[in-house]
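Handing you this structure, nothing more for now.
With one protein chain removed, the remaining protein chains of the complex are shown where they sit.
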Amino acid sequence: MRRIIWFLFVGLSSSLSAFSQSGEWLFIDTSFGAATYARIELKFNGEEITGKFGALDVVGTMRGGRVELETRRVDGTVVTKRSGTVSGAEMKGEGTRDTLPLTWTARRIIDKPAVPRTHRFEPKEFQRYFSSTIPPVLTIFPSDSVESWSVDAGGTDAKGVRRSAGGNPLTGPFYVEGAVPGDTLAVRFTRIRLNRNTAFSGSRVTASALNSGYFAQQQNVQGFNSDWTLDVPAGVARLTKPTDKLKNYEVPLRPMLGCVGVAPQQELSLLAGYLGNFGGNMDFNQLVEGATVYLPVFQPGALLFVGDGHAAQGDGELTGNALETSMDWTFTVDVIRGLNIPNPRLENADYWMASGIANSLPEAVQAATTNLSRFLEEQYKLNANEIGIVLGTAIRYNIGELVDPLVHVVASIEKRSLSRIGK
Amino acid sequence: MRRIIWFLFVGLSSSLSAFSQSGEWLFIDTSFGAATYARIELKFNGEEITGKFGALDVVGTMRGGRVELETRRVDGTVVTKRSGTVSGAEMKGEGTRDTLPLTWTARRIIDKPAVPRTHRFEPKEFQRYFSSTIPPVLTIFPSDSVESWSVDAGGTDAKGVRRSAGGNPLTGPFYVEGAVPGDTLAVRFTRIRLNRNTAFSGSRVTASALNSGYFAQQQNVQGFNSDWTLDVPAGVARLTKPTDKLKNYEVPLRPMLGCVGVAPQQELSLLAGYLGNFGGNMDFNQLVEGATVYLPVFQPGALLFVGDGHAAQGDGELTGNALETSMDWTFTVDVIRGLNIPNPRLENADYWMASGIANSLPEAVQAATTNLSRFLEEQYKLNANEIGIVLGTAIRYNIGELVDPLVHVVASIEKRSLSRIGK
Amino acid sequence: MRRIIWFLFVGLSSSLSAFSQSGEWLFIDTSFGAATYARIELKFNGEEITGKFGALDVVGTMRGGRVELETRRVDGTVVTKRSGTVSGAEMKGEGTRDTLPLTWTARRIIDKPAVPRTHRFEPKEFQRYFSSTIPPVLTIFPSDSVESWSVDAGGTDAKGVRRSAGGNPLTGPFYVEGAVPGDTLAVRFTRIRLNRNTAFSGSRVTASALNSGYFAQQQNVQGFNSDWTLDVPAGVARLTKPTDKLKNYEVPLRPMLGCVGVAPQQELSLLAGYLGNFGGNMDFNQLVEGATVYLPVFQPGALLFVGDGHAAQGDGELTGNALETSMDWTFTVDVIRGLNIPNPRLENADYWMASGIANSLPEAVQAATTNLSRFLEEQYKLNANEIGIVLGTAIRYNIGELVDPLVHVVASIEKRSLSRIGK
Partner (left out) sequence: MRRIIWFLFVGLSSSLSAFSQSGEWLFIDTSFGAATYARIELKFNGEEITGKFGALDVVGTMRGGRVELETRRVDGTVVTKRSGTVSGAEMKGEGTRDTLPLTWTARRIIDKPAVPRTHRFEPKEFQRYFSSTIPPVLTIFPSDSVESWSVDAGGTDAKGVRRSAGGNPLTGPFYVEGAVPGDTLAVRFTRIRLNRNTAFSGSRVTASALNSGYFAQQQNVQGFNSDWTLDVPAGVARLTKPTDKLKNYEVPLRPMLGCVGVAPQQELSLLAGYLGNFGGNMDFNQLVEGATVYLPVFQPGALLFVGDGHAAQGDGELTGNALETSMDWTFTVDVIRGLNIPNPRLENADYWMASGIANSLPEAVQAATTNLSRFLEEQYKLNANEIGIVLGTAIRYNIGELVDPLVHVVASIEKRSLSRIGK
């Protein structure tokens, strides 16, 4: 494991001046270079330790700085055995899972403060990868908010200053204390606002959205200018140097974030233009102020990245670049423990939306429909035929984007339709 | 050519009691069993005939019941030569196109009446194919309206009487005098209304819209009932025998027509469940009262078929059957001469919509985007980059259906956006 | 039903001078315009009729030219009831299936002659559709052979004479007495030979097989000549007027048939360029002399069409036209009763090949793999994991064609691999 396992140390010194060993611990087992994670509730009672990990019992002892721990099935058979040392809020040692050897570390998860905080975060550098190998810039707790901003897709900030190489440079990552793989992170954007009056876009429809014969006969206009002026008071964008045909053309401003994602599985480093079950460069034009994004957690702390503001975007992000601009935003996070979603979901006042992010349009439609079906199964306990009745009558599809490394399709259902289904 | 060429004779006896030979003629050339069509304006002046066919000149003579006709390029070279007999509103004979032999017939196209008529049509039998080999049930003129009805997808009428075998039985075809291949037929539905209080639907999401692993684990509920009661006063549909979870579930009624199509090219006979550039079983939930459907014409008279009413339908028609029911409807037709569209288009008060009907989702998206691009090129003379700007900011995609032999995707743009583009 | 139901009358007068009413009968039920077919073995014993239709019993009586027939389930419940008249080898009348009314006709299937015959057939006209609405040109029996020829894809014969409009004009259809829907037709090509020394091809790779960016930048060479000279003694084709680069370029001759198909379901008429589960324009370069093609039967008599000879073809038929030429061929037919295959199959000395003909490459691969899996299930009774072991180690895929209305992929397995599997 090449990366620094920061999630063991983050914030501990300041926050744990007083703590109880009893409570939730984050365990990291490493076997042949691959890590697995668990959040385990432990109770320290004299020398005795007890706890629960899913259906497994945890039993152990702590004596003179040494700790012994086992997880056991209901029938008493042992799954993991760990021996090691304990020092305050930290433990580490060696052990076995079934017959395989492992090394392990653990630390006490810091309890969430009584009152949520709002963090004002000024980014200094920007990330060009979604990856668990990047140290977090800030540790926050469930219910906390972060108020910050992002550069545009090319790396330029609100004042027009170049701050990063291009490719959707990201603000973050933010470490959400207590989140572990198997949870879902909820990120509610209470504010997404423009912070400058310029944007840039592409001006050719991507080849993948046109018949190749038609694409081949299209003529590019040399020197065509696709810079935009954002008239925030009027609520519209206009081409800065329009052609005659487009001199009155206006686009309603609808600020959104193209990139909201957590660190993907294991030690993957994916470009900031990439997307997947971890979210990322989703480029979906409903990710506007007021929306909540739900993302599956793959790493301790989730590691949230945010960037790629668009002043407005049509379906599919057909020209590769929407109206790219820097953005101010504020979000509030929460962790839904034990909710395992196959792909991101979104929610706004009127709709529940389920993403399908996949290699191709047919697979993205399948993934989105499956994600929404699982939502109905999970939240309403509907059977296959009830799901058929509801989706057959009420599903709506949106095409998020067609131009990134994977395709993004969204299947939605109105909350009004859901309101008439028995729970 | 196996079919009866009814478009030569339809309505002639009654309508042509008095007519002038000068005017538009429908020509049908047949060469090695394949037919081609042309609408040619001819002027009879004594023995001399003159006319225009696109960029070609038509010159000829008529003497004692014999006719000789040539089409020539601007440089005087001859394209077709025809000799034959003429008798009132009809001509026929033999000839050549370049060096290939052909036989030909022609008849005077009947001039459109001064005042449009509304035809009340009572269907007696129903068609199970889109095909030019089916004789028309009624001849109408541009601007005429037809008021009629269709059975449901299974062949049952408003009174619950079985009238046809299943598979989307169709009302029609209607022959629109004057339409020829290369034109576009505009069909405006001024009325689409429910005529009974029952419908039926499927209750399982099609395998093609779900991950195969998820589909494989779904359990079908034996005996699940998916009959619907249509509460027209309340404007909603409810399951007739709902499960407990769905006992309050309601679907807003939004009557639409699944099938609107013309006869496809040549002598193809395609099942009424098929769709393509000729329209057909498009299953698009915006084809409601007030919408105008534009269809390319492949046969003289266009030969319009209508059927497959749905009381309501989600995107994609995921369960294979929407809320299938019989339907009353009225449409007005028009012919847009010389407008050649690659795939159907629709228009309502707020949107222009361009269909992409193709083998797969990626190809359907390409076809829809190309269709909308061509619309902007054709109606607004936009260049490739201007099209990029407009579609990149204003396109919306809908998935019509995913369950028929081809996939239907629709690319739309708001008329409000178009209103700010220079013509 | 618009078509003439020739399969009731074909060949009867000559062949049935002496016959027994006991034996196989072809039944055609028509209900609301849709036909269904059955081959039923009947035994006439005085006034009593008995028989079997699948798991159903047939019982009835014949008295004074009147016939009454019922099919019944094992539990005695009645499925169909028929009353009518009988006259020699024909019967007809009315009846019901469950509660639905039907009309029916039946005729005695002519018994296969003791000795197979070889028919020499000289085509006079050529078909441009695969369709059951085209009357057969010849009736043959299982084990019979037909020796005939086909024009090239453009309609030109061995002597260079234009005989038909283009679009893969077909020879046939041939009616195979006794074949009914649910059977499989086996067509073994014992001879596929060139009959002239010229061919033509395309010279541009289809857009659908190239990245659209690459396709858009390719420049077409005006006036490029893609006519071929077939040097049969040398076994190669050469460009007739090659460019300098290709002046020594040779293609090994490997004569094949692009089109082998039966009439598709119901009254569909599909262009001769179309393909599907009925075979058709399959354009697979292993359909050479010595191959046997297996096709599912959708119509009484199967109605076999043959055409579209290629002197040679690369995988995918990338230029739309292979080396198109007229062809001499001989085939022997057989009917495999009750074998229901989902898509065509082929066999040669070394391989079993299972076609997947579908809308897109992913679907065609799925269809081909499923077809080969079903073959292993059906012929070797393998379970899902045994199929996995065999296909995981021994499957080979070929891309038949990428340029026709549907895509054709073939999954193959060597007979050598199969020889080591227990039956």
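Letters A, B and C mark the chains in the order given here, with residues in each chain numbered from 1 onward.
One rule holds in what follows: a contact is a pair of C-beta atoms (placed from the backbone, for glycine too) under 8 Å apart; a residue touches a chain by one contact, two chains touch by 3 or more.
From a predicted model like this one, the values you see are computed outputs, not experimental measurements.
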Residue touching the undisplayed chain, where the options are C:Thr96, C:Ser208, C:Thr229 or C:Gln265: C:Ser208
Of A:Ser131, A:Thr184 or A:Thr319, the residue in touch with the unshown chain: A:Ser131
Contacting the left-out chain in the complete assembly, out of B:Gly46, B:Gly64, B:Gly213 or B:Pro233: B:Gly213
Hidden partner chain, touching residue among C:Glu48, C:Glu94, C:Asp315 or C:Glu378: C:Asp315
Footprint left on chain C by the chain that the document does not show: 201-205, 208-212, 214, 218-221, 224, 226, 237, 239, 243-251, 312-319, 322-323, 360-362, 365-367, 369-370, 373-374, 380-399, 402, 417, 420-422
Residues of chain B in contact with the chain not shown: 207-208, 210, 212-213, 215-216, 360, 362
For chain A, the residues touching the chain missing from this view: 2, 31-34, 100, 125, 128-129, 131, 133-134, 155, 162-165, 266-271, 359-360, 363, 405-406
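Operating definition for what follows: only the chains that are shown with their structure count from here on.
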Chain A and chain B: spacing of chain centres that average the CA atoms, whole Å: 46
Whole-Å separation of chain centres (CA-atom averages), chain A against chain C: 53
Rounded Å distance between chain B and chain C, as computed from the means of their C-alpha atoms: 32
Multi-partner residues of chain C (at least 2 other chains): 360
